[in-house]
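A single protein chain has been omitted from the complex, and every remaining protein chain is retained in its original position.
Then we have subunit A:
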């Protein structure tokens, strides 16, 4: 019998994925003790159990034992959420605030007094990230997307005299100049009338609506080549529905929303067969298409004026660890057209893996769209929450990061922060240990959903609670670093207060 020395066993184990390491742990006492004594292997297992990936990039490279310690603290912190640290982000004050916050970075847009763009890194003790900020000149009007792992930011300029003549700029975060890898000196002229843009890895997506079709183009921003072009046209019953927006669902699929919104303003849903999410593969040779229908009550509400799809942007954070960007949550929140209505607000949370699992088990045919009724995918793979707005009927503020959704609710003079965590491994662990409150599904009317999640509720910290009570606009962002609260003026969106609370 051969007995390789422990060091050799370790060399082999270190080259395995966590699933195999777990299986090896069950082979014999010796391997079990080797695995339990190795910090690196314990770190890998802990990462997997936490549903995290290791961030190898970035300047804050910590040793493995330190990462393991911080990872454990981090998980603990999410389960017993308390506000431990408070930093004021003074640089944000006075700037115009954007709803576009990428992992760990807040953006301050040019205001009347200042024509520069601010990239504010949100500090965190747990991740070993210090406060940092960068200020850039340049045309940055409405949209900025960031990818820290590729040192890329995409900004957009819309000239006043021709709103269809949009230009995108691909720049390097570290220098502020054109990104060295970008095609055509970092300038990208989209097709005229491009309505939306999204970003994923090497690709930039543009969608536009023309006549009765909607087209989605996927560019490679490094080569400038259009790698895929998808057209969708459909009419259901007597109504015509067109997609207006497209997003990357993950590296393989595009998500289109079918709800219409045309020149005369948002159009209400009138057909009971409307209201589905369309998912198409990115690959140009793959002509399949899936239509995931939403529950009937969602479609029947004639005054749901327009939808807000909150979605994790998937930017990878610098530092020691981050959530898996393929494991994300799609959070659908229809918002009321008329403010002050007492109708209930609800949110449908859909992990992207729900779609992936369905598509994998139902390959479908080329050409003909696969119709997926709500009953087939929704009840088991989603969760509907009722978010009753009280008092002034202000819509709950929510943000999504990875598999977590965070919402803030005004509650008389105070407020509550609720964190819902859908990651299946974290939920399984919480169930096994019984150290967190796991809720099994939710319902609206007779629509019942079963997807479990970990629910954590804490009162708002003092500062944000005061601004909420004073009727200010309070945006809340879940960063991996903690939670960022931004108080701003309702009309001008000028930031009047900004706090970051590390958890």
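The rule is simple: a residue touches a chain if its C-beta (ideal position, glycine included) is under 8 Å from a C-beta of that chain, and two chains touch if they have at least 3 such contacts; residues count from 1.
Going forward, contacts and distances are computed from a predicted model.
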- If you look up the hidden chain in UniProt, what protein name do you find among "E3 ubiquitin ligase complex SCF subunit sconC", "SKP1-like protein", "ER membrane protein complex subunit 2" or "Exosome complex component RRP41 homolog"? "E3 ubiquitin ligase complex SCF subunit sconC"
- Task: Could you tell which one of A:5, A:163, A:180 or A:363 touches the chain left off the display?
- Result: A:5
- Only one of A:183, A:222, A:425 or A:466 touches the unshown chain, namely A:425
- Residues on subunit A facing the left-out chain by the touch rule are 1-5, 7-9, 11-17, 19-20, 22-32, 45, 48-49, 424-425, 428-429, 432-433
